[in-house]
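To start, the structure under review is shown below, and the notes come after it.
Yeah, one chain of the complex is gone here, protein chain that is, but the others are all in their spots.
We just call them A, B, C and D in the order they show up, numbering each chain from 1.
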Amino acid sequence: MSTETLLTPSAPDTATWKPRLVAFVCNWCTYTGADLAGTSRTEYPANVRIVRLPCSGRIDPHFIIRAFEQGADGVLVSGCHPGDCHYTAGNYHARRKFMVLHALAEFLGIEPERLQFSWVSAAEGRKWADVVSDVVAGLLRVGPVQPTWGGAGELPVRSLSEPPRPVPEPLDVVGELRATAQRWLSDCRVDVFVGYGQGSLPGRLRPAFITSPDEVDQLVWNEHAVNNLATYLTRGLVKRHGRVGLLVKSCDARAVVGLLQERQIEREQVTLLGVPCIGVEVDGALAPKCHTCDSAWPALVDEVLSAEVPLTPVDGEGLAAEIAWVEKMSPAQRRAWWQAQFDRCLRCYACRAVCPLCYCSQCIADQSRPQWVSKSSDGRGNLAWNLVRAFHLAGRCVGCGECTRVCPSNIRLDLLNAKLAQVVRDEFGYVAGGDPDLPPPLTTYLLEDHEEFIR
Amino acid sequence: MSPTTYLADSAQAVLTAILAAGQRVVAPVEQAGLLAFAHVEQAEQAQLIGQTRASAKELAFPRTQRLFGYRFGNPGVELLPGEEPPAPTVLFGVRPCDAAGLAILDGVFGAEPADAPYLARRARITVVGLSCDQPQAHCACTAVGLSPTATDGSDLLLTPLAEGVLVEVLTARGAALVDLLGEALRPGAADKAEVTARAEAAMAPRALPAGLADGLAAAFGEAAWADAAARCLGCGTCAFVCPTCHCFDVVDESNLRGGQRLRVWDACQFGLFTLHASGHNPRADQAARYRQRALHKFSYYPRAHGRPMCVGCGRCVNACPAGMDIFEVAATAAAGQG
Amino acid sequence: MSVAFYPGCSLHGTGNDYAQSAHAVCQRLGLDLTELEGWTCCGSTPAHNTSALLSVALSAQNLRLASDQQRDSLVVACAACFNRLRSARHEMAHDEVLRGRVEHVLEAPAPLDVRVDHLLELLLDTYGLDALAARVRRPLTGLKVACYYGCLLVRPPEVMAFDDAEHPTSMDRVLAACGAETVDWPGKTECCGANLSLSRSDIVVSLVDRLLDQAKRAGADVVAVACPLCQANLDVRQTDVTAQTGHRYDLPAVYFTQLVGLALGAGADELGLDKSFVDSRPTLAGWLS
Amino acid sequence: MRTETYEPHLMTVAQVRDETADVRTLRLTFTDPALADSFAYRAGQFAFYSAFGEGESVFCIASSPTETGYVECSFKLTGKVTSALRRLSEGDVMGFRGPYGNSFPIDEMVGHNLVFIGGGIGMAPVRSILVNCLDRRSEFGDITILNGARSAADLVYRDQTDAWTARSDVRCVKTVDPGGDSEGWDGEVGLIPHVLERLAPTPHNTKVVLCGPPIMIKFSLISLEKMGFSGEQVITTLENRMKCGVGKCGRCNIGGAYVCCDGPVFTAAQIAALPQEF
Partner (left out) sequence: MARIGVFICHCGENIARNVDVDRVAEAAAQIPGVAHAESYRYMCSDPGQRKIREAIVAQGLTGIVVAACSPHMHENTFQNAVEGAGLNRYLCEMANLREHCSWVHSDREEATSKALELIAIMVEKVKRNQPLAPIRVPMTKRALVIGGGIAGIQAALDIANAGRDVVLVEREPSIGGHMAQLSETFPTLDCSQCIMTPRMVEVKNHPRIQLYTYAEVEAVDGYVGNFTVTIRRRARSVDESKCTGCGACTQRCPQKKIASEFDAGMGQRPAIFIPFAQAVPNLPVIDRTRCTMFLKGKCGLCAKACPAGCIDYEQTDTLVTEEVGAIVMATGFDVQPPTLYPEYGSDPDIINGLQFERLLSASGPTAGEPRRPSNGEVPRSVVFVACAGSRDPARGVPYCSSICCMYTAKHALLYKHKVHDGQAYVFYMDIRAAGKNYDAFVHRVIAEEGAQYLRGRVSRIYRDGDQLVVRGADTLSGTALTIRADLVVLATAVTPRPGSDALAQKLSVPYDAFGFASEAHPKLRPVETNTAGVFLAGTCQAPRDIPDTVAQAGGCAAKVLALFSADQLEREPVVSRVNEATCVACFDCERVCPFHAPEHRELRNRAGDLLRVVSHINEGVCAGCGLCVVTCRSHSIDLAGFSDEQTFAEIGALAPF
């Protein structure tokens, strides 16, 4: 039930339609290059509108999203050539962000013609004119953005992922778990122990906060222990209780790594109890993340529960298969597929609430100056929110899958996250949740980072 | 005077007749692996088993609604109309809990000064309820004084019988719809008590303690709220799937040319919900926010209106990412007071 | 990677010892050197002196065949063919108008998906020197070789992109891997006179004289070449050089493939060592046993 | 009852006055003359002010019902809407919807001595009822005014305060927090509760109107209680975030009371009975 909106541009009249190209350019190279095109009287199409920013490093992906929201048919992002940055490294950092954004846009089915990147130096007036002409020509080829996506025909709602797998019998660690929690609490090693307790609905577990050694019998462990308890570390737990004992599966431990890396917790505030895990259940089957999980044993932990872990071969492709399935669609189909997903978004922000790496005290979705993300739960606001969420997790998401588990509208956020994790792994050689001493991939760069997507 | 009850072959048959009468229908359909209310054109599209993930309130109280628009001049501003309400619609297959939710919303938005945008939409909705014969694990309508066959909020209520379906005509709007359906309905009557009893028996026993409203009010200052809310992560899922939650925000969206003022859903569990511009927040922590939710549903509202602001659909319990159970929390808090 | 071998006219004619030895080498290394089915003339000198389009189109036709036969690369031994094929590919890639015209002639898209590799590149890049050295049976230890590249392999550098145009070392490295000692000499990329051999043999004689002189001074036992025409000039013209200048060299000019083949254990006949005017067999006797 | 519950009236900015560096007063007139005639409100009521393109903000109406032909609001720069409202200049058009809420019980105040206490921007609602009472001066007993601010630069309605001070029929005092005085300051120095205790108004037959930041209200109430005022004698206003003004949007409630409908004016006794969540 999307809202008709005055701001969404009306369906273009194809007879008079002219592509609208917004160019975000850096002040020192491309803007000056465009100046040079002027002084050289190099003619190019009038469809472009330049927004001047100090550096390509200042070009926020949100600006690009916003430009599309405001009816741009295409966006061109341009800065200094590598090595030429007025601020020495702005364009190197920007290049990584653009790489991720480029991949995200493509994955969502935005035609490549609509989002273009270039390096244009202050001396390349000719190149500026050529790039604009070329991008405008590309836009003429793909035509106007359809105000409502779709037209891709019948689409399957479920992907052809691997068949659901049964959940293995959980390891019996409850006794040792309780004993360890009791010991930690009795020894005053921790002030609170966070584990799982019985939920109020049959077959559900839920987080349990144990503060007294007498209460440890509330702790349980089985295949329903889905919650990533690391999330609670940044939700006032330390402030309220002091030292925290935390039960972590291997995926949860990766989130703890992320929090350490981003300085959200101090290592000594948390004592980690690792639980060997051979899979949890989501929607009655083995969770997709578990198909490709190669470690029952969490890293970084202070103690670990002992169990004999049966050998479970990692032979699945997990989300990679579904990503490939999405990528096989035509761009128009992909766009429509995602559109249908995002249309269902209620903006309840459960995905944000459960994410261990979403810890900002004020999410940009809640900021109004500017209104980064339209509050309206319609096509525009929902698209922006889901893009922003995915982009902010690029290189950070540890793949715990909680966002997708809790989404009341079954939006496949895990595919977005996993796709960007692929990009980050393939392009920057980085996997989130590994080494807490590494810089997150979007806060660093290599001179030789790929830039084939940049003109 | 027309009869107040009819019989029909099946709920599906009633739907077929409604569609045949040219009515626009919104009914539960399967989308992306979950049930959701959506526009249907054929009776077979409708899924008349189970519970939709989101409630039925969205048709009357959409996630986003344009209150009005405006166009900038130089000088001056020109006001433009708000949204055009959708065409008259039959909301079909609404479970009694959801229908009761609409009745509660009608009370809230209808109270003077009334809420025109809601009423404009609501006036075009005919609710065809469908009694519940297969309750879910999280169902709790009996705990809040409703039943799997309750009529509250429905214009028509269909109750599946051993054979055929009982159609109760509950309002004039319901009667008007019946008039369009012709021979699909046969005047007749049946007792639905057995259906009710069977469904209630299938439900997990849930009850709210007596004197809950006062008990909760008395428990306002209890420190135990912090423990009770420890799990809550402060998302809006419970409010957004709830049939009675109606909090909203009002925002502008604009560009150089003009803009629009929108009403969008909001939730009391969000930290920003009550944040003052000065930075002061009357409900500064999740404990206070969860307490507000529990007390609004089970204390403030019942004290003013004599019934909980809850229809027992259990969606919030089912959907909560952290396993919060408002029935459990409310009962515990009130008991702790005693 | 799938390759097809483009022999060209020379290797089926005067230079068949080159072809013979190339096959011998590849067979011993396990490299598939199947000939391109239905190959035609590369365009060579006659075509590009008459029609630019024809010269490109002839090469393009061969690339087209390779593409149709699902080959990733066309491997060439003859320096002239190599030059033509690579030039044609370069021109089509950089001149849209020309590409359009070629496509018109071919009635097919320009086959830019097929690479053109010289046999030396195949050994160096695809096969690898370490792997080659590992297959050496009879190291050419003590054999001093002057590697002669001539013009066509390396020029023009921006088109051929083959090694260092002024100071190539590909052949040196390949033969060094076979145990030979390659000498540093100034003649590497000097001209042999090429097809002036027929029209102005006086020029060819003086150029060959200088090349042989330099190679000899550098201490070379043999000159190694990678081009049938170079081989012919350096080999056949030695008698003319002696006749006209009185300089006598008796310096065998052999294909590098013959030396590689030797190192890999191939026999003189298999390598076609009997085909040249200046008999290399006495010089190479030590490795022929 | 307007059919479009949330649609504002268009108003023209007739005057812009800066009270302090970050507090501004706008005087608004109706663009529709018919509305101007029919519009009526009571002191203490509030309204929503629209900066089109940015949103709505809630402030009390700072003018008095006796000041006809316009309404005024005073607001402090805090965010998106208030910055947009500050961009308006005379002649510009903005939106206004209201009035909402209850009002000061002026009829109950008749015949009583009155004490008006305003702290910072809290002086805005005080001003509305104060001017209303001053315009009906004869109906009331002694009138005492205390206008306080953090510093001299933060004191609002300074000219009017000086005019009230000049009147012989009211006692008007302005004060700033210790350290907040600057050169040329001719008022008191001290926190409002302290100055209030120095003024020592009699509780007998007196009503107190008290508005300001929560901390100032808290300590002023303690002082008033010490001086013998009962909760029923002290009238104050509450502010909460609100979006609708009509009891729907669900965020301004304190317990079962909706500030927008049941307030914003409460007696101290009423507030004491509410859950302490404001």
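FYI, a contact is a pair of C-beta atoms (placed from the backbone, for glycine too) under 8 Å apart; a residue touches a chain by one contact, two chains touch by 3 or more.
Predicted, not measured: the structure shown is a model, and the values here were computed from it.
The hidden chain, counted over the whole complex, makes contact with A, B, C, D. The residue touching the chain not shown here, chosen from C:D32, C:D68, C:D95 or C:D164, is C:D164.
Among the residues C:D113, C:D184 or C:D250, only C:D184 touches the chain that is left out of the figure.
Residue B:R257 is the one among B:R186, B:R257 or B:H305 that touches the chain missing from this view.
The residue touching the chain not shown here, chosen from A:S295, A:Q422 or A:T444, is A:T444. Within the entire complex, the positions of subunit A that touch the omitted partner chain are 7, 9, 18, 20, 22, 31-32, 34-39, 41-46, 49-55, 57-63, 66-67, 70-72, 83-90, 93-94, 97, 129, 262-264, 359-364, 367, 369-372, 392, 439-440, 442-444. Where subunit C meets the missing chain, the touching residues are 157-158, 164, 166-167, 169, 184-186, 188-189, 217. Interface residues of subunit B facing the missing partner chain: 72-75, 254-257, 279.
Throughout what follows, only the chains that are shown with their structure count from here on.
The chains touching subunit C as well as subunit D do not exist; no chain touches both.
Shared contact partners of subunit B and subunit C do not exist in this assembly. The chain pair with the larger count of C-beta pairs in contact, out of A-D and B-D, is B-D. When every chain is reduced to the mean of its CA atoms, the largest separation from subunit C belongs to D. Note on chain placement: the centre of subunit A and the centre of subunit D lie 47 Å apart, centres being C-alpha means.
Annotation: 39 Å between the Cα-based centres of subunit B and subunit D. Mean C-alpha positions place subunit A and subunit B at a centre distance of 32 Å.
Shown for subunit B are the residues that touch two or more other chains, namely 249, 251, 254, 258-259. In subunit D, 55, 79 are the positions where the chain touches two or more neighbouring chains simultaneously.
Touching subunit A in their complex are the following residues of subunit D: 55, 79-80, 83. For subunit B in complex with subunit D, the touching residues are 67-68, 70, 72, 75-77, 79, 82, 108-109, 111-117, 217, 220-221, 246-252, 254, 258-259, 261, 263, 266, 268, 273-278, 280, 282-283, 288, 292, 295-296, 299-300, 303-304.
Here subunit A touches subunit D in the complex through residues 368-369, going by the rule given at the top.
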